[in-house]
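Note that this complex is displayed minus one protein chain, with the remaining chains in position.
So, subunit A:
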Amino acid sequence: MMLSKGLKRKREEEEEEKEALAVDAWWLEPGHPAVAQAPPAVASSSLFDLSVLKLHHSLRQSEPDLRHLVLVVNTLRRIQASMAPAAALPPAPSPPTAPGIADNLLASSDAALSASMASLLEDLSHIEGLSQAPQPLVDEGPPGRPSGAAPPSLGALDLLGPATGCLLDDGLEGLFEDIDTSMYDSEFWAPVSEGHKSSPEDGPGKEEAPELDEAELDYLMDVLVGTQALERPPGPGR
């Protein structure tokens, strides 16, 4: 029932200092003084990674448990807030407003969650070469595809990792030209259902600036790396 202990960490050098919340230590050394519940001011990345993993796992369910999802997202928010309290977060792009369609029991949950995912894709599509914003569908979501790929309150990329590390030397185009966009066909990025998500026409109107600054690029990198980490089969560490 336990999740794998060997979570792959992106910034392994920092982990050694953060034993207090390292998952392994908890299980093996119950008497360890670090076990005492004095929540550190800053959460370790492992807890953050664990939460992101849970979020993705929850979203991969054909019908996510809403309570589990909401609790994980709220916890992720707390962790993220403690990790980067001072970072100047770029303003969250305003999500597409869900049109006032009468509550359709069959489509509303898909549509609402998909709206979040659409806004996420919207931002990613600003990046050169990723203009794969899904086409709007007039009718219900295509049958046979699972719904609910977006967390309900992921209104911003600010949820997906603090801005650290990756400098992008060769500019935007060079970075992404080798990205295989077929990842957007994976079940994680489920196509959105009718009407409730942004259409490509909305895109240009929402573009805030033609260029993204470094902080935003870091966020987006984390998104992409995080998603790709999911697609990769478990490595030897697991």
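Operating definition for what follows: a contact is a pair of C-beta atoms (placed from the backbone, for glycine too) under 8 Å apart; a residue touches a chain by one contact, two chains touch by 3 or more; residues count from 1.
Criterion: contacts and distances are computed from a predicted model.
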The chain missing from this complex carries, among "Ribonuclease P protein subunit p14", "Serine/threonine-protein phosphatase 2A 55 kDa regulatory subunit B", "Retinaldehyde dehydrogenase 3" or "Transcription and mRNA export factor ENY2", the UniProt name "Serine/threonine-protein phosphatase 2A 55 kDa regulatory subunit B"
Going by the touch rule given at the top, which residues of subunit A touch the chain that is not shown?
1-3, 21, 23, 26-27, 30-31, 35-37, 39, 43, 47, 50, 54, 62-63, 65-68, 70-71, 73-75, 78-79, 82, 95, 97-98, 103, 105-110, 112-113, 115-116, 119, 140-141, 143-147, 152-155
